[in-house]
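For this view, one protein chain was removed and the others were kept in their places.
Right after this comes subunit A.
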Amino acid sequence: MSLLQRRRAAVPAGGQGPATPSGGRRRAVLLGRAPQDTPAGIGTYLLLSVTALFAAFPLYWMFVIATSSDEATAQLPPVVIPGDRFLANLDEVFSMQDVYFAASLVNSVIVATVVTASVLFFCSLAGFAFAKLRFRGSRALMLFVVLTLTVPNQLGVVALYIVMGKLGWNGTLLAVIVPGMVTAFGVFYMRQFIVNTVPDELVESARIDGATTMRIYWSIALPAVRPALAVLGLLTFVATWNDFQWPLITLNGTDYPTSMVAISDLASGNYVIYRRVLAGAFVATVPLLIMLVVGGRQIVRGIMEGAVKS
């Protein structure tokens, strides 16, 4: 932990400005001040508030419609206050035939949890090996990992479906879980973090004390990269939960949809009842909202760190 704090302290903290200006040079220094040292004015706060409102409004609006009756959703000017029909609408969603909404939520939890746990384990293993172990071909293999980051997943979808057909996994959760169990991004991210946080001397001295590689991974590397695991875990969970195209291809029309596929089922057919669809959509969004509230800081950090390092 202390290592991490030191690392962060090395980066200039956000609020630390240059020396306080004085005398005639004052204006020049004000002009030349870095933006992150310039206090935001009223205008900035106002614009940021508008931005935050734009970001939040569709979510709020989803809840409003999810709680309303058909008449209320058709009113103009629009009703912007939640109604009292949320449970009634939800009840309709859960009792719809051939949608399996309740089961789909359970499926999504299973898929996202297993995928996240597996990504964390396998990617930190590989990331540790690339960061701290010397072995023949490690550079070439790492370059390979980085290159695969840029390949669009669209490319293999048709063939993946055929592979899953041969395995007999189409229409089962295995088809969605197994291909997601490792990601090139995860290996890349964990490697970067381990390179920076686990000192070589610590690894060497543990080795002299007779610790095996696996032991060093488990007792030294893993505890040191817990923050990175949290970030990668959150990002993976969100991405897996929200994935739509591949689950739709392999799970649609079966009894095992994920919640995203079930939502698209709700929105299919000749006549779509939006208060019902959005009640379902809202329920499927709640777990992610909770994640953002609990781990928002980590998610922000993960995205920002990824940007600077790549």
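Just so it is clear, contacts are C-beta pairs under 8 Å (C-beta built on N, C-alpha and C of every residue); 3 or more make two chains touch, one makes a residue touch a chain; residues count from 1.
Throughout what follows, contacts and distances are computed from a predicted model.
Which of the following is the UniProt-recorded protein name of the chain this complex doesn't show: "ATP synthase subunit a", "Peptide/nickel transport system ATP-binding protein", "Cytochrome oxidase subunit III" or "Sugar ABC transporter permease"?
Of "ATP synthase subunit a", "Peptide/nickel transport system ATP-binding protein", "Cytochrome oxidase subunit III" or "Sugar ABC transporter permease", the absent chain's UniProt record names it "Sugar ABC transporter permease".
Can you say which of A:73, A:113 or A:196 touches the chain missing from this structure?
Once the missing chain is taken into account, the touching residue is A:73.
List the residues of subunit A that touch the chain left out of this view.
12, 14-15, 18, 28-29, 31-40, 44-45, 47-48, 51-52, 54-56, 58-59, 61-62, 65, 73-78, 122-123, 125-126, 128-130, 133-135, 138, 141, 145, 148, 150-163, 178-179, 181-182, 184, 187, 208, 212-214, 217, 238, 241-242, 244-245, 248-249, 252, 260, 263-265, 267-270, 272, 274, 277-278, 281-282, 284-285, 288-289, 291-292, 296-297, 299-300, 303-308, 310
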